[in-house]
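Subset of chains shown; positions unchanged.
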């Protein structure tokens, strides 16, 4: 016997499932690239929440592709090994020894995400841009300063990703690439996510960040932008309304949206299940950049 | 900005989606046979609810197969055409003219369900057991009384159903079969659903009924049985605890459960979204008969 209280809950359940329905249909067999980083990677509860969301996406026939950075772990290990962490314009100055540590640390993070997903019954494979020569780069040129092994992506080879998607694996990718001499380079994870999404002709690209989205006035929480077109975004940049830290992220969003990714999202990785809720609810959350 | 109130709702949404997750995974690409009848067919709101549930199942990769009867519509048209509706032991006495009306009425109901599903974006095809010689029967023998063209299923030819499932159609089936001379016969819809589920090796068979499930004591609503094994069900029958109307339904449940259908359910078709909630929630609803 179902009592009144239950009955209301039951009705809510049904309604929520029914709200989610059109989105499950819409995204079936579609690729969604997720840039995973920030608090959502550091906080174990949030991490579990993201991993579960990915498992849900996979289970309803969506193809998630994860791109992640290493963030504070890299700095920790660089210093543990008696080296200095130096940055220029936001990019880590990466000599040969540092690059080796970057690779090892990213590798550890990468396979950690893989086993986490596997424990939830999701088939996952950890890759770097070396695998199948997936990410090809050239040395980043910036103000004539030599920042070492930091690369700009010149080509994304999607064959390996597609091989794995076809057999229902979730590719988990760390942003390391190879130049034409097969030397390895560090890549900005946002740039890697954006370029991979473009090459895969992804339906969606979602950045999990430590902010609720873009603000018109970043001192005013109420100025959060829900949806913004590429051209309006470019206008905001020209008007200097996007502050320093957000500028490169916004540029990666714009590049993706201009090059065929239908919907690009800035989501709040500090909120539980923000990925799930963005995809499966009518209102969405965070900021959507569209063409 | 998400306010506190929303925030709770948002959390609920996430939790409900997460509860549903293991079931979506579990039933992916599985066949679920649904016997559709009773109030759920007569009441337009309930009908819409069932159709939406079927659409949801389909959209998450489950293969629903619908079997329906014609119920009161048949009686109405038989009488409109100046004939008498007579029954023996619960079976409609079906002479040749009646059989013709039965087929026309079931055909109308059948194609009505098809267009309803199509309007929800579900690809559906209406079939009778004549199509592809799907249901083969022999004349039912009952107490040496001639009840006319009423058949017992001797064989279910699943080839056509599988052709359609493979291309993502929902088969909607009305219970008419052909004997060895290709004469047509009326079949009890519960029996048809049960035999089709067995032949398709369905994961689930769900009967939408005008009751909450089986009761230990049918005068006492609190005696609803949540789960019962085949052997306990048979014991209840031997002890005479299953009342007349429910007896044939229980026998169809038992036959299905004994012949390879993993889970057989009696659901309350008078409740909105009972199908959805049975499949996607941990507790389930109604009565489950299992082997």
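Order as written gives the chain letters A and B; numbering starts at 1 within each chain.
Just so it is clear, a contact is a pair of C-beta atoms (placed from the backbone, for glycine too) under 8 Å apart; a residue touches a chain by one contact, two chains touch by 3 or more.
The model shown is predicted, which means the values in this text are computed figures rather than measured ones.
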{"item": "Total identical subunits in the assembly as filed, 2 in place", "value": "6"}
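In the analysis below, only the chains that are shown with their structure count from here on.
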{"item": "Interchain centroid distance [CA atoms averaged], chain A/chain B, Å", "value": "45"}
{"item": "Sites on chain B touched by chain A in the complex", "value": "1-2, 10-14, 16-18, 20-21, 24-25, 28, 52, 55-56, 59-61, 121, 212, 221-222, 224, 271-273, 276-277, 280-281, 285"}
